[in-house]
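Moving on, here comes chain A:
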Amino acid sequence: MIKQITFSSITKKVIMSLAGLFLIVFLLVHLGINLFLLPLTENHREIFELAANFMATNPLIKIMEIFLFGGFIIHIIYGIVVQLQNWASRGNIGYKSGNKTKASLSSRYMIYTGILVLLFLAMHIYQFYFIKLGLNSSVFMDEHGHPLFYDIAINLFTTQPAYSILYIVLFVFLGFHLNHAFQSAFQTLGWEHPKYTPCIKTLGLVYAIVVPLGFIIIPLYFLIMK
Partner candidate 1 sequence: MTKLNSKTPHGPLAEKWTNYKAHQNLVNPSNKRKIDIIVVGTGLAGGAAAASFGELGFNVKNFCIQDSPRRAHSIAAQGGINAAKNYPGDGDSVYRLFYDTIKGGDYRAREANVFRLAEVSNNIIDQCVAQGVPFAREYSGYLDNRSFGGAQVSRTFYARGQTGQQLLLGAYGALSKEINKGTVKMYNRKEMLDLVVVDGKARGIITRDLISGKIERHSAHAVVIATGGYGNVFYLSTMAMSSNGGAAISSWKRGAFFGNPAFVQIHPTCIPVHGDFQSKLTLMSESLRNDGRIWVPRKKEDAEAIRAGKLNPNSLKEEDRDYYLERRYPAFGNLVPRDVASRAAKERCDAGFGVGTGLAVYLDFAASIKRLGVEVIKARYGNLFQMYEKIVDTNPYETPMMIYPAIHYAMGGLWVDYELQTTIPGLFAGGEANFSDHGANRLGASALMQGLSDGYFVLPYTVQNYLAAEIGTGPIPINTAAFDEAENKVKERINRLLNIKGTKSPDYFHKKLGHVMWDNVGMGRTKEGLEIALKEIPVLRDEFFKNLRVTGTPDEFNPELEKALRIADFFDMGELMAYDALHRKESCGGHFREEYQTPEGEALRDDDDFMYVAAWEFIGDGVKPELHKEELKYEAIEVKARNYK
Partner candidate 2 sequence: MDLTLKIWRQENAQAKGEFKNYQVKGVSKDSSFLEMLDVLNESLVDKIESPVCFDHDCREGICGMCSLYINGRPHGPDDAITTCQLHMRKFKNGETITVEPWRAKPFPVIKDLVVDRSALDEIIQSGGYTSASTGGVPDANAILISKYDSDLAMDAASCIGCGACVAACKNASAMLFVSAKVSQFALLPQGQVEKERRVQKMVAKMDELGFGNCTNTYACEMECPKEISVSNIARMNREFLGAKLFSRETV
């Protein structure tokens, strides 16, 4: 029985990578909406709110939301389980002289960048999702009592520079996390090929720079404009 529910090391990693890839796609969607916090077009506020509203009300999105949370939870839980096993695998005594192998920085500190991202996620959920659920309150509500996420976000970025800086720093860590995560997911899934793997690695690097940078631009814009 235990055999059926405990997964092998590879299966665990495959599940993690699938969840991770799903989160990578989600991140892109999220960024697409967030960018409309910036005055890209005349009606950027409307577009943002429309999208936010769509995200909040569309039944399909509601279902996707479950998957999204599932994705986060699976990715986090397996991330922790795998890490605990990995620490235990070294045995009781570690290396005195450390580990001088020149493995990439982002690959070596995944658990730590992951934990930082998780902290951000907790903060983010508290500040936004909890308001939507009514577990947290905000001054920015419309006449129907729906939260005005555009104002909540702009308010955070314009009135709390410390928050903006924290936001920027955490997204830099997310970048490191993504840099390893992207190609690592393909490796774990066995999608390796002498022709395509270099492309995947480049794509991962581009993604890991562009997406966090996209998020970072927003608070940066408000910090500078102020």
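The rule is short, and it goes like this: a residue touches a chain if its C-beta (ideal position, glycine included) is under 8 Å from a C-beta of that chain, and two chains touch if they have at least 3 such contacts; residues count from 1.
These made the cut because all candidates are chains of the complex that A comes from, given by their letters.
For clarity, every value in this text was computed on a predicted model and none was experimentally measured.
Q: Using the touch rule from the top, find which candidate among 1 or 2 meets chain A in this complex.
A: Looking at every copy, the candidate touching chain A is 2.
Q: Taking the complex as given, what residues does chain A use to touch candidate 2?
A: Touch list, chain A to candidate 2: 8-14, 82, 85-86, 88-91, 93-104, 107-108, 110, 180, 183-184, 187-192, 194, 197.
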